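Note that this complex is displayed minus one protein chain, with the remaining chains in position.
What follows is chain A.
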Amino acid sequence: MTATLSPPVTTPPEPPTASRIRSLTTTIGVPLLAVAVGLAAGGILIVLAGGNPGQAYATMLDAALGGDTQLGRLLTGMTPLVLMGLGYAIAYRTGFITIGAQGHYDVGAITATAVVLSMPLGTSWIAIPIVAVTAAAAGACIGGISGVLKARLGVNEIISSLMLNYLVFYTLAWAVRKPLANPNGFTPESERIPDWAALATIPGTRIHIGVFVAIAAVPLVWWLMRSTRFGFASQIVGESPSVAEANGISVARTVVTSALISGALGGIAGAIMLLGSEFRLSLAISSGIGFTAIVVALLGRRNPFGIVLAAALVSGLTLGSQAVQRTQEIPASIGTVVQAVMILTVLLANRIVERAR
């Protein structure tokens, strides 16, 4: 009936630099590990599909970075992922786990189409700001609904944002058949947007000004998180709503604000895709890119600069796997599998790192 416990182990406090280095290793090490494991898993699948992994990955690399055209594709593909990934990161910091990026994106695309097709603005210098504001507002509206539902009624934001995704998607399906339908088309899609409404590009490339919007958003969001009162409050609310409330930080207001920001970023992403790459509204625009953005945010550990790297990786994988499918008859879905394996690795590695502490 006796139990002896070993004396409590007191670890000597380590110098701050050591812990800093360790956290840095985690920040960089975990994503790198995830990439390695993901590519290895992809390699096995490529072998099983009868291909040569070395050759396939070389093709992928070439498809992503092999020239100006490829680079343009990569950058324009990254743009919505970066914007929505940033939106996810801001909301997550406040403890608001929205998966509504797809809905924000769709509603942004619908709004952009409606604005440029219905208003004879005639020039992009007037059209672009109007589209940017309305698309951001539309995205913020959808994001804000989840935010208000959570803040006021405690409705789980994962559920509400998922449901809103459906709501927006079916609105899109209706819009391309009725109010925005192309009278001369056979498939459900809108008319092509007028030429003046298309985003300006760097001459000779596909790189449009939307790319620069995303590039500007990265340091802006980083600054927002680090150096503003909103960023401070969102961290407190995210880590402990009870401490925030007891110290006079309004949890409701902070949650709603971050929901609005993340919605607005999604709306802008949708508008950029429509005016910069798609040029007409169709059902295909709602292709799950909002969920890919969540993958990007997780891989980038919700750090604005990490999100850029993750977006490049994911976007490159998508382009690369399409190229591999064209040239080597290996299914492009291998790219999706690689992404999934990377996410699982990140989640697992994070848990293991937490336990080890």
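Keep this in mind: contacts are C-beta pairs under 8 Å (C-beta built on N, C-alpha and C of every residue); 3 or more make two chains touch, one makes a residue touch a chain; residues count from 1.
Rule of thumb we're sticking to: contacts and distances are computed from a predicted model.
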| item | value |
| --- | --- |
| Chain not present in the shown complex, as UniProt names it (candidates "Acetyl-CoA carboxylase biotin carboxyl carrier protein subunit", "Stage III sporulation protein AD", "Nucleoside ABC transporter ATP-binding protein" or "Oligopeptide transport system permease protein OppB (TC 3.A.1.5.1)") | "Nucleoside ABC transporter ATP-binding protein" |
| Listed residues A:Tyr57, A:Phe212 or A:Phe232, member touching the removed chain | A:Phe232 |
| Selected from A:Thr26, A:Thr201 or A:Ser240 as touching the chain missing from the view | A:Ser240 |
| Hidden partner chain, residues of chain A it touches | 1-5, 8, 13, 15-16, 226-233, 235-236, 239-240, 242-249 |
